[in-house]
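Structure below; questions to follow.
Heads up, one of the protein chains got dropped from this complex, but the rest are sitting where they should.
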Amino acid sequence: MVNKVKAFGEVMMKLNVPGYTKLEQANRLDLSFSGTGVNVLAAMSRFGHSASIITALPDNSVGDAAAAYLRSLGIATDDIQHTGAYMGMYFLENGFDRRASVVTYSNRKESSFCQSSAADYPLEKLLQDTAMLHFCGIGLAVSEQTRELLLTVAKMAKKAGVTVVFDCNYREKLWLSQEEQAKATYEAMLAHTDICFMTERDAISILGMETAATDQKEQLQDLLPSVAKQFGIQTIAGTIRQSQNEKSSIQGFLLQQDRLVFSKPQAFRILERIGGGDGFASGILHGLLSDYSLEDTVEFAAASGALAHMLPGDSPRSSEKEVWRLVTRSEIEMER
Amino acid sequence: MVNKVKAFGEVMMKLNVPGYTKLEQANRLDLSFSGTGVNVLAAMSRFGHSASIITALPDNSVGDAAAAYLRSLGIATDDIQHTGAYMGMYFLENGFDRRASVVTYSNRKESSFCQSSAADYPLEKLLQDTAMLHFCGIGLAVSEQTRELLLTVAKMAKKAGVTVVFDCNYREKLWLSQEEQAKATYEAMLAHTDICFMTERDAISILGMETAATDQKEQLQDLLPSVAKQFGIQTIAGTIRQSQNEKSSIQGFLLQQDRLVFSKPQAFRILERIGGGDGFASGILHGLLSDYSLEDTVEFAAASGALAHMLPGDSPRSSEKEVWRLVTRSEIEMER
Amino acid sequence: MVNKVKAFGEVMMKLNVPGYTKLEQANRLDLSFSGTGVNVLAAMSRFGHSASIITALPDNSVGDAAAAYLRSLGIATDDIQHTGAYMGMYFLENGFDRRASVVTYSNRKESSFCQSSAADYPLEKLLQDTAMLHFCGIGLAVSEQTRELLLTVAKMAKKAGVTVVFDCNYREKLWLSQEEQAKATYEAMLAHTDICFMTERDAISILGMETAATDQKEQLQDLLPSVAKQFGIQTIAGTIRQSQNEKSSIQGFLLQQDRLVFSKPQAFRILERIGGGDGFASGILHGLLSDYSLEDTVEFAAASGALAHMLPGDSPRSSEKEVWRLVTRSEIEMER
Amino acid sequence: MVNKVKAFGEVMMKLNVPGYTKLEQANRLDLSFSGTGVNVLAAMSRFGHSASIITALPDNSVGDAAAAYLRSLGIATDDIQHTGAYMGMYFLENGFDRRASVVTYSNRKESSFCQSSAADYPLEKLLQDTAMLHFCGIGLAVSEQTRELLLTVAKMAKKAGVTVVFDCNYREKLWLSQEEQAKATYEAMLAHTDICFMTERDAISILGMETAATDQKEQLQDLLPSVAKQFGIQTIAGTIRQSQNEKSSIQGFLLQQDRLVFSKPQAFRILERIGGGDGFASGILHGLLSDYSLEDTVEFAAASGALAHMLPGDSPRSSEKEVWRLVTRSEIEMER
Amino acid sequence: MVNKVKAFGEVMMKLNVPGYTKLEQANRLDLSFSGTGVNVLAAMSRFGHSASIITALPDNSVGDAAAAYLRSLGIATDDIQHTGAYMGMYFLENGFDRRASVVTYSNRKESSFCQSSAADYPLEKLLQDTAMLHFCGIGLAVSEQTRELLLTVAKMAKKAGVTVVFDCNYREKLWLSQEEQAKATYEAMLAHTDICFMTERDAISILGMETAATDQKEQLQDLLPSVAKQFGIQTIAGTIRQSQNEKSSIQGFLLQQDRLVFSKPQAFRILERIGGGDGFASGILHGLLSDYSLEDTVEFAAASGALAHMLPGDSPRSSEKEVWRLVTRSEIEMER
Partner (left out) sequence: MVNKVKAFGEVMMKLNVPGYTKLEQANRLDLSFSGTGVNVLAAMSRFGHSASIITALPDNSVGDAAAAYLRSLGIATDDIQHTGAYMGMYFLENGFDRRASVVTYSNRKESSFCQSSAADYPLEKLLQDTAMLHFCGIGLAVSEQTRELLLTVAKMAKKAGVTVVFDCNYREKLWLSQEEQAKATYEAMLAHTDICFMTERDAISILGMETAATDQKEQLQDLLPSVAKQFGIQTIAGTIRQSQNEKSSIQGFLLQQDRLVFSKPQAFRILERIGGGDGFASGILHGLLSDYSLEDTVEFAAASGALAHMLPGDSPRSSEKEVWRLVTRSEIEMER
């Protein structure tokens, strides 16, 4: 039987200035659609799972375009509700070397999704055939309304026996001088969570946990089991990232029942900044659904995350076979 | 001395689906900036006048891009205020033959301009060097706030001795079941107006005027002098449009001191739907500022409007010489 | 309940030379995927039906790209079998005015679909949830193998209680000096058919029927009921096409139980040559599935066909609302 | 044996603003290379003749790019001399409907070709294997130096037994108030000419000939035999052009030994303004070299000219087969 | 009061082969406009200064396009004179790694600017509102006429109390076997200069100065004060550049009243080769006009130069804020 994986979250329109110019130098923009849930589902679809997004889109050309794009990614669009008037959108100017990228939002809070409430979704029906439901923490920061929305849906999902997946995706900037509220919100969310993506830094900055360890891996070993215990979370996973000159690397970790395993580091040059974490997360979910060993799961996930950084576009599109190939090959073998 | 012509109105971002496809078929969008005031000023700049727009734009990459675009059109951007967070924007899917174009707005009321109030503009200073100030009636329909904004600024301009130009640009759809308010608002605006762009249909539908005439030209002769008298307007101008098969035509009219003159009709195929009226309006303003005869003014304006439909992009870019050439030539003379 | 509409047929890669140049002038090609079944299903999906294609594609990047494209059209790809090595493909150089288009095929008979046999498809399972199954006559002309394939699947579908739809799409050129075989093949296919798309010319040239009538509508009235009777077909539909200068028109006809109704002619300029017949066919199928009256069905279908010619891309993408709008509007109403 | 056809003339760089915008709206230009001789040779190559251009190009990247382009057209580049520093170039802004195209030259007289003299070409060797040599009259108007150059080379070619082809291509604008010199120059050129492309208007305006006839065909019948006689020209050919709404037509004429034959008119919509005359001319040359009858020659030439207007790019690229197909088909027959 | 900064120099059309191909592989060129003065003014405009260019352009489409481009950069075009027929232009083929870029000029000496003389400019009026006037040394090498032009204008500017800025931009290749004349010309120019951009190498190669020091910084310390003294120059600035593997760096220096200060080195990968020096120069000018300390000025300038190398397009477009951000941040901080 196919595992039905869903995500509850926003789909945004991404208007990307081509190349490395500023917006003021451009007379055309590359159009795509993105979102944490979108990215995870796109990858899950490539790995052979049935994927569907639960979200809200306007009932107009813009919403139609988003839906067609999602379908091309392999994401079913039957669960999408048509409410509200706008899509959230952002303009992206790619940075280069030490010149930073610039993101400019439009309709951040006025989007169909951010203006929706739980009542807009026939959740009972939508959750019926759902094995896993994915949430992203960024949505918790947008407004009181979105916090309410996500927590309500997560609670209902948990209650309905759906495996709740939560990617902390904590953005300090968005919670400035709201640290208290951040902590409360994340704690509430974690209480509904079965599988969580986070790092030791999240445990420290959001949850206020403490550790005497200074080494990152020791901190993870020290903190994550406590988090799992405190909130009743079965699985916690995340990545250690490093960057030197033009090369970056991802090393995955995965905790289950007090066992913390690490992947080997996957090194690569970054072509696409966005979606690496989602590539990793989908790798973990795929491993869990496929009954891989913990070791295989985390290796697969790290390679999946690395590949996402080597392919243009936010959404990972590598097949299971391509991911395994990266795990096993040590260098580029090109031939004509 | 150079005549300083300004416009008070919104600058919108236009995201145009290339060719004739639907948005869902596109992976890139053509980016430009548009607006009635923008279009009129672009043309005035080509005709040798000093042009500047008074508007509000967000202080970010998007606002910077708009400003750079306006400057390339020959419009000074020193009078622009940086307030608010968003630009108004719209997606345009070009229709083809009997398949209609589709316009989808984003941030209609949440834009920097529509959220601004008169107090956001140092009007005393901005109006000091202004010979003419242009307003567009579409802004009157957006919200109570924009109505207030436009009427206030028009009143101040009139008081400051600036020639107030008002293009009715009445859109029935936007005033559905608000016809009363439309009438009151337009009447208030006309009371501040020196030069008005309108048709006999505006006089009838907005102002509720009546005429026994059935021929369009007779209706104009019947109604416009009354409008001019009632509101103390010096100049009224507008166009009669016809369309047959692939050919359209513009015939201009111009009323001053009870004298109503007509241009010859200018026939053309439409390449660009938007900006023809603005091309016409700028032709009239240029004629008036250049002390053309009424006849020359209206001929020039009709040709200016026709050329705007034969050049891609909302904003007219034809030089005075090019406009006069269309007035005098009867057919295409191409040679290698 | 959603009606599950499927098609059994080939998906081809279309490599279109942009604009109107020859292939030798181009250094890039526009890539899309096409096919009669694809086009009909794309439209059905827009009309709210569940659509899925049964076909064979190679298990490689090329097949993946085709599948992603189909999904973006709203066509489910779960029924696709991965066999064979190649996709059928063709290069299209657009003609202009009296200069003809040029189509150059590659891998015509070597494609995964044309090399497949009925045994490659788990038909019992695939037909289980199918309300309608669409076939295109072009496939009958490719080879003995494809003839066998289509006839076998149509027979099984009929037997399984699926409504068999057959679009004759007769191409004289492909059957040169095989007229006998064409007749036999089409007769065999029609024997399995419930809904058939054809014209009076098909009845005459393929089936060898005769009529004394000279007027096209009289010929239809004379011949189609006989065809329906002879082969036990419930519904026959098709179009009368005319073309003058730059304007073309489609007039639809529809026969059911000896009642032959005609739509009004829909006139338009052609932007896209391909897919108009498929737009019409899908309109008929939608009308039948929606219990429209015969008159409404054929009006809807003619407008659907006309719109397909006014939108770039082989596959129709107009919504039910857009099609009805064309039926009811008499001219272009554009406004800003 | 293959007929070696050559042209002596300038190759210009064409920088075409894409679409219909003004140069000021563009941030990229389409690059190609063009010239009367280039166009004629490109067509001759398509018709199966060996074609080579004698010209001068700078020995740099720009000259290399021109040569690669010429070769892709099927024109040999071995006869090209590398002298001078610049290519002649022009910017082309496409007009639309009644808005005229704009051509802006750069380096008109400073180009390698226009700065060259006969001594720069090893003519004895270059003419050795030449059956026909083509000249264009535009070059006569550029400067005293180019007049000298063309006349010298034409004289040498004639003397070497090469068939001299001369296309009058008279541009009144370029000879303003130099009509005397124009007459003398053209007379000198015609004295070396074997095959001439001209119209009755050339005979009247350039050569000052007179006729009592008012009908164009009668004028041709009246004037051309005199021209042929006076200058010892064997063959004269040209076109009668008409234009109505969107449709244009070319009717060819051809005079040999006092026999004047006309083709049927070929009607078409214009896609490409440039190169139609060259398409016609090459058709005539091909007919002559292939020993077609006069009637076939002129029919072929008219169709060749018409096709050149229906294909983008200055240079004709239709094959002999495609040209004959236009002669024999009466309407577009498209099928899938 | 806004500081009015102007430049006197040539605007060139840049026709850039996209990507890394040779011109012969391209069928389109990227169009932009460039020049040392243009680049400096574009940056000054971004830093909040009023910027205007004094130059000559042809009065045609090409000149119009250049002007529109300049305005989009924030440079006023009112001071531009319309004389002459051509713009100077160059084709740029981008090199890659060890394969060199190729620049091919067209109309080098025949351009409107290079053919103009001081009398073509209403200098008295143009200099009236000018705080600073920028000159580039490349123009001194083109011809006797341009030398005369620049020296005359610089002299008049100095006399009119304008701060004369001179960027040596010495190109050895252009002065081959004219070293004597180079020395004389540069000395004449330096005599009019208030702010000079140069390096120790310029002092040695052009001016023939000598130093016993071998370290670059010691050479600067040794030579620059002498130059300042000898020619009465208030401010001298320049950069020390280094390059290793893929990383380059700029370190700025600034001399005033015998005080020589250095910035920290700014390291970066080069995206755009051109305009870095102009980014640095504009940073210095901005610091001086803003009464920054010498230290702040040179830090700001080095970051401004570095950013220019990290943004496509010759002309710097970074805001004051963006430049300061680079000064203070040590590494890329990207977040989603």
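A few notes on this one:
In this document, chain identifiers A, B, C, D and E correspond to the written order of the chains, with residue numbering beginning at 1 in each.
Following the convention adopted for this analysis, contacts are C-beta pairs under 8 Å (C-beta built on N, C-alpha and C of every residue); 3 or more make two chains touch, one makes a residue touch a chain.
Just so it is clear, the model here is predicted, and its values are computed rather than measured.
The missing chain, though absent from the view, touches A, C, D, E when the full complex is examined. In the complete assembly, the contact with the undisplayed chain comes from A:310, out of A:102, A:131, A:160 or A:310.
Contact with the omitted chain, checked across C:65, C:118, C:160 or C:327, is made by C:65.
Of the residues in chain E, those that touch the hidden partner chain are 19-22, 24-25, 95-101, 138, 169, 171, 173, 246, 273-274.
Summarising the interface, chain C meets the missing chain with residues 15, 18, 22-24, 26-32, 60-62, 64-65, 67-69, 86-87, 89, 91, 93, 102, 104, 106-107, 110. Contact residues of chain D toward the unshown chain are 68-69, 71-74.
One rule holds in what follows: only the chains that are shown with their structure count from here on.
Shared contact partners of chain C and chain D, listed by label: B.
Comparing each option in A-B, C-D or A-C with B-D by residue number, the pair that reproduces over half of the contacts is C-D. The set of chain D residues that touch two or more partner chains comprises 22, 24, 27, 246.
If you draw each protein chain as a dot and join the dots that touch, the picture is not a line, a loop, a star, or fully joined; it has some other shape.
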